[in-house]
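For this view, one protein chain was removed and the others were kept in their places.
Now for subunit A:
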Amino acid sequence: MKASARLVVGLDPHGNSVVRVLRSQSPLTLVPARRVGPVALVHLVSSVTSPLGGDSLELTVEVGPGASLDLRGVAATLMLPGPTGLPSSSVLRFSVEGSVRYVPEPTVVTSRAHHTAVVEAELDGHAELLLREVLVLGRVGESAGTLSTSVRATRCGKPLLHQQLVVGSPSIDSSAAGLAGKRVVGTSLMLDAVPRASDGGEWWNVVPLAAGGTLATALGDDVVTVTRVLDAI
């Protein structure tokens, strides 16, 4: 299945963030909340089981100056293999002049899934982006398939963060220099002007990025532990 969806949010003359373009294509179904206010709330609903092997999904999100978008998932995403054995892919592009918060539910990389997920975000001078990602290596008692995630965020073309993570290689997943045998990895990228002090515990930390912004990372054995750490920041 190939699908491409687009969401554009802008600011109206009354200071409300409004959805100007909403183009869904199954399984990428965008559901705006019926409310008027400074922040537009849109749910991203997977309307068909996806991603399956062979799927290619693309979502583009644009947020204009002064506008604010809260983009949420509604359920955990299960990455599954398809009948053909082909890999699946997803690309999520943000173009932000206002502010975006994207906090999807966890993504579970099931056994034999083979997926590539790319997130690209370009911010202008004062734009803000909060991006959370929680990956789970396999369902209970299951080893993970292969997943490559890549996040690249730039501000006015200059790189703020570029991280690729490959899971599903047992020798690296189990290494103390890889994922240390933890089943859940969570990150929260905060690109804004809020100063946050470095902090951390045994398997989590909050660090300032070199060119501005903050990254929180947590490793754990279950989703509850990891999301609790990210929620507390």
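Here are a few things to note about the model shown:
The rule is short, and it goes like this: a residue touches a chain if its C-beta (ideal position, glycine included) is under 8 Å from a C-beta of that chain, and two chains touch if they have at least 3 such contacts; residues count from 1.
As a convention for this text, contacts and distances are computed from a predicted model.
Going by its UniProt record, the hidden chain of the complex is named "Urease accessory protein" among "Predicted lipid carrier protein YhbT, contains SCP2 domain", "Urease accessory protein", "Cbb3-type cytochrome c oxidase subunit" or "ABC transporter permease".
Within the complete assembly, A:Gln163 is the residue of A:Asn16, A:Thr60, A:Ser95 or A:Gln163 that touches the hidden chain. One of A:Leu28, A:Val108, A:Ala127 or A:Val185 touches the chain omitted from the figure, and that residue is A:Val185. Although one chain is not drawn, the whole complex shows that of A:Arg20, A:Arg72, A:Arg152 or A:Arg228 it is A:Arg152 that touches it. Counting the whole complex, the residues of subunit A in touch with the unshown chain are 150, 152, 158-166, 169, 171-172, 174-180, 182, 185, 187, 198, 200, 202-205, 207-211, 215, 217, 219.
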